[in-house]
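Part of the complex only, each chain left as placed.
So that you can tell them apart, the chains are marked A and B in the order they are listed, and the count of residues begins at 1 in each.
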Amino acid sequence: MQKTLYVINPNSSQAVTAGIAAAMAPLSRPEGPRIECVTLADGPPGVQTQHDVDRAALSVHRFAQEHRGEAAGFVVACFSDPGLHMLREMKGVPSFGISECAALTALTLGQRFGVIAILQGSIARHWRTWGAMGIAQRVAGEAAIGRTVSELSDQAATLAAMVDAGKRLRDENGADVLVMGCAGMAPFRAPLQEATGLPVVEPTQAAVSMALGRIQLGW
Amino acid sequence: MQKTLYVINPNSSQAVTAGIAAAMAPLSRPEGPRIECVTLADGPPGVQTQHDVDRAALSVHRFAQEHRGEAAGFVVACFSDPGLHMLREMKGVPSFGISECAALTALTLGQRFGVIAILQGSIARHWRTWGAMGIAQRVAGEAAIGRTVSELSDQAATLAAMVDAGKRLRDENGADVLVMGCAGMAPFRAPLQEATGLPVVEPTQAAVSMALGRIQLGW
C-alpha cells in the first residue's frame, strides 16, 4: 500500500490547509507517496504565541502517533516547527519542519537570508531557532509585516506589506535571498520574487520537496 | 500577603522534589518570598525524551496559570527548561529555567563550562539550548553518566560517575567550571567540586538565587 506524507497544519484554519494543499500540486508524483495536508481540529486558530506553539506541538505529536503506521513521513507546516524534535524521536519515519527546511534551502540560494515574519512577536522565537540550528551568522535579519490573522485575508495589502518588508531586508540588512515566514501563502512567492529581484523560499514547498527526497532514499 | 516563588519539578517524583526542597534551605529569607517546591502529579516519572519535555511544558504552564495570582515567580526545575518561554509570555511574573540560569552562572565562574548530563540522549537537546542562547562558544563539552532513573538511586555510584565525567570534561575538553545537568542532586555539589578542583554549579540553587534577586528588584 502506498504510504502517505502527512503535511500537518497545526492550526485549525481550513483555509490555510487549503492554501498549503494547493501549493503541493507541483510536488505530487505518480509513484507516490501520497501527500495529504491535514488540519488539526484541536489546534489554535493561528499559531502566534509560544503557548500556541507548545500546545500545537502536542497535537502534532498525537496526530503523528496515530498515523505512524501509514506514514511515509511528516512535515510540520507551521513556521515555528512545533513538535519537530518530538517527531524525530519516532524512529523509522522522517520528519521535517518548514522553518528548518526553508532556512536550509535559503542557504543554497544566497549568502545571507532575510525572513519576512507575520508578527513582530515571533521574531525572538525565530532567532532562537536560528541559534539552535547554529546558522545565525547567515541571517541578514527579520522584518514583520505586523498584520493580524483577519488582516491577512486582504491579499493585496498583505502582499504589498511583504514586498515592503522584503525590500527593507534587501536594502537595509543586505539579504540576498528571502524566506516567507509563514505557511499557506505560496501564491505570493512569484510576485515577491519579481518585486524584490531576490530568490524567495516558500517554506512548505521547500520542506515537502526535501521530505520527498528523503522518503525516496529511505533515510 | 507574602507571595510565593514556585519551584516546579515537572516530573512526578516526590523524591526529586524533596531533594530540590532541601537545597533551598540556604536561600530562604525571612522577608520572603516563600519558596515552595512542587511536584507535578501529571508529569512523567522522569524527563528524558523530547516528548517528556514537551509534555511537561504544558503541565508546567497549566500550573503557572493556576497559581499566577499568588506567584512571586516561577522556576522550572528540570534541566530542559520545559515551558520556560511560555511562562515568559505571562507578563508581571518573572520565570527562570535551571538550565539557562546554570549556564549564565557558569559564565561568571570560568571561561568554558562542561556539562555533566545524565543521559547521552539529552546532549543534543542541550546543545540546541546553548545554540539558542548564543553561548555555544563557551561550552567546553558535555559528558553523560549514562545511568537510568533507578540506577541513580545508588548514590555512591552516581557520584563516582559524575566525578569521572567531570574529570574527563576538565582534562579532555578543557572545562574550567562544571554544570550539573540535573535537578535534585545538590548534595553532590561539594564533593564534586572537591574531587575535580573546579567550581561546580548546581542548577536549582543557581536559578532560585537569580529568581529571588529579580523578585526583589520587581523586574
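Here is the rule we go by: a contact is a pair of C-beta atoms (placed from the backbone, for glycine too) under 8 Å apart; a residue touches a chain by one contact, two chains touch by 3 or more.
Since the model is a prediction, treat every value here as computed from it, not as a measurement.
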Oligomeric state of the whole complex, in copies, if 2 are shown: 6
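Following the convention adopted for this analysis, only the chains that are shown with their structure count from here on.
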Chain A-facing residues of chain B, complex: 49-51, 54-55, 57-58, 61, 83, 85-86, 88-89, 125, 128-129, 131-134, 136
